[in-house]
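What follows is a single structure, and I will ask about it in a moment.
For this view, one protein chain was removed and the others were kept in their places.
Chain nomenclature is as follows: A and B, assigned in order of appearance, with residue numbering initiated at 1 for each chain independently.
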Amino acid sequence: MLKRVLVIVLAAICLGAVAQAQTDDAGGAGLGAIQVILQDQAEIIVESSRQTIAPAIDAVADSGLPQAQRVMEVWQARDMYRRISDGLFFAAEETGDDVWTLTDFDTGANVGELSGDALEQIKPNSGVRSLIGTALVRFQLNDPDPAKREDAISSLERRANADLLDPLRASIEGEPDASLKARKIRTERMLTVAYEPDEAARIAAIEELSGDLGVDVRAALNPLVATTIRAYPDGVPDDVNLAAILTPGTDALSRAEAYEMTDGPALVSDADLMNALQANIDDGMVGGVPVAALSDPGRRAAAYGALADAGVVAPRPTEAQVQAALDAVTFAAIYSDPSPAVTQAAEAALAKIATNVGLNQVFDLGLDALSLGSIYFLAAIGLAITFGVMGVINMAHGEFIMMGAYTGFVVQQVVPNHTLSIVLAIPLAFAVTFAAGVALERLVIRWLYNRPLETLLATFGVSIALQQLAKNIFGTQARPLTSPDWLGGAVVINDVVSISTIRIAIFVLALIFLAVFLFIMKRTRLGLETRAVTQNPGMAGAMGINPGRVNMLTFGLGSGIAGIAGVAIGLYAQVTSEIGQAYIVQSFMTVVVGGVGNIWGTLLGAGMIGALHKGIEWFNPSNTLAAQTYMIIFIIIFIQFRPRGIIALKGRAAGD
Amino acid sequence: MKSIKTALVGTVAFAAMTATAQAQDCPIKVGVLHSLSGTMAISETTLKDTMEMLVAKQNEAGGVLGCDLEAVVVDPASDWPLFAEKARELLTVQEVDVIFGSWTSVSRKSVLPVLEELNGLMFYPVQYEGEESSKNVFYTGAAPNQQAIPATDYFLDELGVEKFALLGTDYVYPRTTNNILESYLMDKGISEEDIFVNYTPFGHSDWSKVVADVVALGADGKKVGVISTINGDANVGFYKELASAGISAEDIPVVAFSVGEEELAGLDTSNLVGHLAAWNYFMSADTEANAEFIASWHDFIGDETRVANDPMEAHYIGFNMWVNAVTEAETTDVDAVRTAMWGQEYPNLTGGTAVMGTNHHLAKPVLIGEILEDGQFDIISQTTEVAGDAWTDYLPESAVLKSDWQELECGMYNTETSTCVQIESNY
Partner (left out) sequence: MERSFLLKNPSVLVFLAVLAMFTIAVTVMSEAFGAGLVSTSFVKTLGKTLCLALIALAMDLVWGFAGILSLGHFAFFGLGGYMIGMWLMYERTRLIVEESMAQAAIPPTDSEVVDAIGSQIFGVVGSADFPPIWMFADSLTAQLVLVVAVPGLLAFVFGWLAFRSRVTGVYLSILTQAMTLALSLYLFQNDSGLRGNNGLSGLQNLPGVTASQDFVSIWFFWASALALGLGYLFAAWLVSGKFGSVLRGIRDNEARVRFLGYSVEGYKLVIFTVSAMIAGVAGALYYPQAGIINPAEIAPIASIYLAVWVAIGGRGRLYGAVIGAVFVSLVSTYFTGGQAPNINLGVYVISWVDWWTVLLGLSFVLVTLFAPQGIGGLVDLFARRQHPERHGADLGPDKGALRESEAEQ
């Protein structure tokens, strides 16, 4: 506040000084026309609040000066500065270390260089910037620069007013860029719905828009069908656009709300009752009831009744009085738009859109579920090898995912190019976790092959050690793993259905892994040996296969895949030392639900868990935690009925 | 036992009064109760360093009451029950005179009974949900009316937001804050249908559905704004999803209450430019005191890239107020210091003066900043000092409550029935 006062005082002094300078400077350059306007509005420009800024923007926009557009563009881009010494506004640009070059708005001339201390930046907040944007539309709609025309359309889409409809229509004809033209036409249709006085034209526009799924279209149509509830003592008059007659006590209108709107005597709330009783305590009695007895609600009511009878307080309306008051009036929902034809058309269009939106939402949910399923699959596929094929419980699997993600982070620190760093990170993550996996197998798991529960505990020890190591090395805060720009966006089918590119990439990666897994297991020597060793190690050994080596390589392969999954997961979520923890239980469940030892089972399990998760989330959108809880409970119950998973191995391969 | 203790305290106070300040036991011990390991370590370690810096600086300046200060650091390891245990250890074994500590609300609630039982003194530096005022705690972070309410006003007035998505992590701070905001917004004429509330677990990463829901809110033509009380790591995924959905700050602005300089350090901020945060302090504040504070912080920690944040300023103010209060009271006795704390003033790092109220909350300015590319905030709005309100005015059951330790000697006083609901907190 102090600062603001200071600025205002300073501004006032400066204004004085400027005025002085103007009179002194007889016949000199004086102040440029736009500078004069800015100085007039200096106070509110500096204050920069959306509530008060309108006159300043109007003054500049309506000045008719050619400089106005540039002033507003500079202003909007937050490049407008005020010279503290005299309070004049300039466009400023940092051209050196703390050297700012000032440009005069009126002449466009370079008026010198100053250090940052001598300047005050004008910081319009985003509310003000959008107002400036709207004011700029008129100037920018026909600007030769397509980027500026696009800005204008974006501003119009965000907030428009009736005055801009005609300039927009006028600009459509001459628009050379096809995509901008399409946007202009679409925006024009929506503005027509909102601002066109001619009823037929509006209805036509509404009908044209009725197939469009865009949020902005619904945003244009919904206000037309907004209703307010009114109470009419003498029936609904003919001159209003009636939406529906309402009965009190239904979902649309509760009895209490309805009674509020009538002129019946006011209800007495519990708090009012207590206050009244408290105010009328007289010698330990209230309305003939001793205070000590007032812990009984019935006695309280009696005491209040006695007070009311004595005329001390207003009596409570009886049920009959309430009903009579409600019966005396008609409650109706009234459209705010006066034209019934328009509201009808809008309702019809919205109904059509709603069906469409519903279908698309289901589709979108399907996409989300698919994406989540593929993430689970990716996290679980390494486990499908080490646990599913080899039967080794590796609690440190999550930490291999973490190691992969951190590898990605480290690579990105060294190689700043995002695309290149990801390309490098994937094989590197595989190498790192492959090595870690081989080391773990050689040092620990090898000794525990016939003791699965001990394997679980030993690898858990490895898991907490690795996790703490990561904390010691990288700290506990999330580290950024930024995806390259071409993975940064989203594929937008329409305003309802969209999916981010990174998720598609993860889906594709999951498919690739599936193929790689199948290829290795079914088509390579390693796969053959792995299957042989897992089915009968003694026999495999007799055939000249080295079971130790095969186990080591297989385990390394599963771990390496976990590392690559880590890079992918880090790209879409956050890289922390706990990233593995978040996936380990889910991954085990995916494998168990799907059926141990079968990659298709894992795929189905991941898909099922993903779909289930999203499905539950859909029913209970405000609580994502609930979805996780119910999902786990469902899985526990599911396993009761199919203890061997969705796809249970049969016969020899089933082992036990 | 308690009576012996009170008698003892009385004697000490008496001794302090008769003798001069030199009678003080040297050194004066300052307990630091911040997690140095576990999930909260990243946030809290910074505060431990801040406290060590402040203590070192005070000792350079001659200590307090002719004594040197000694920081006693313990590690409650982000484990809530351990906070209570360590607090007890600090107060009974180490016999510290004051504690600076805690970050999460749960940890504060865990420490509270110990503080009240042993009549300790704690300074709590983090923005929190309010609805509490303990005799033994000074709250130097923001109460909801010093952060959430002004930010919501900014949304309503400056950005013209008509529809609100209140997104939070599922724990007490977002829950309470969102409750307060919901009822505040309804007071402001926003209807219930225009408020969307969603809670996600800690470390949530799958944000696609939530972001899609938020976008869909715009379907009735009202401007949508997001008020985020999402905590910690989960923010990374949330902002990534927002950016990939192509939502700019112009379309759907997000104001966050738990995202500061420290959190942004773990993020690529280029897509977040223009989104907002509300705090009582930003590192970018352009004042001399702030420049000096940051310089001595960098000097102390030996790393020019370290950022400063809001809870650090809270400790800075709290510590200096405590030093002044001890000097005024000429003793470190808790009750005397507590009395001296009321009305204590100390300059903010962002300009103006912080004042400690008799409800144990600070009056501080509220700042709103837009995120910049370099992970700093551009301060676009700064109010005058707002007095912290322990009991919010926007929830009916707490609107009637009031805290005043000076006049009413009560932290939870019902103004309707004119009774003190409780003197000790009910955690």
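Heads up, the rule we're going with is that a residue touches a chain if its C-beta (ideal position, glycine included) is under 8 Å from a C-beta of that chain, and two chains touch if they have at least 3 such contacts.
Owing to the predicted nature of the structure, the values given are computational and were not obtained by experimental measurement.
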Touch assignment to the omitted chain, from B:36, B:372 or B:408, lands on B:36
Touching the absent chain when the full complex is considered, from A:193, A:592, A:606 or A:647 | A:592
Residue of B:28, B:47 or B:74 in touch with the missing chain, whole complex considered | B:74
Which residue, B:27, B:63 or B:113, contacts the hidden chain when the whole complex is considered?
-> B:113
Quick one: which of B:178, B:332 or B:403 touches the chain that's been left out?
-> B:178
Which residues does subunit A use to touch the chain missing from this display?
-> 274, 277-278, 281, 286, 291-292, 294-297, 300, 390-393, 395, 444, 446-454, 456-458, 460-469, 471-472, 533-539, 541, 547-548, 551, 581, 585, 588-589, 592, 623, 625-626, 628-629, 632-633, 635-637, 639-641, 643, 652, 655-656
For the chain that got dropped from the picture, name the residues of subunit B it touches.
-> 1-2, 36-37, 73-75, 77, 80-81, 84-86, 88-89, 92-93, 105-106, 109-110, 112-114, 117, 129, 131, 170-172, 175-176, 178-179, 199, 201, 397-398, 414, 417, 419-422, 424-427
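One rule holds in what follows: only the chains that are shown with their structure count from here on.
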Averaging C-alpha coordinates per chain, one finds the centres of subunit A and subunit B separated by a number of Å equal to 26
Would you mind writing out the residues of subunit B in touch with subunit A in their complex?
-> 38-39, 41-42, 157-160, 170, 196-201, 203-206, 208-210, 212-213, 215-216, 218-222, 232-234, 236-237, 240-241, 243-246, 249-251, 253, 262, 265-268, 271, 274, 351-352, 370, 378, 380-384
Note which residues of subunit A are touching subunit B in the complex, please.
-> 1-3, 48-51, 123, 125-130, 154, 158, 215-216, 218-220, 222-223, 226, 364, 368, 371-372, 375, 471, 475-480, 482, 488-490, 492, 495-496, 498-503, 572-574, 576, 578, 582, 614, 617-618, 621-625, 628
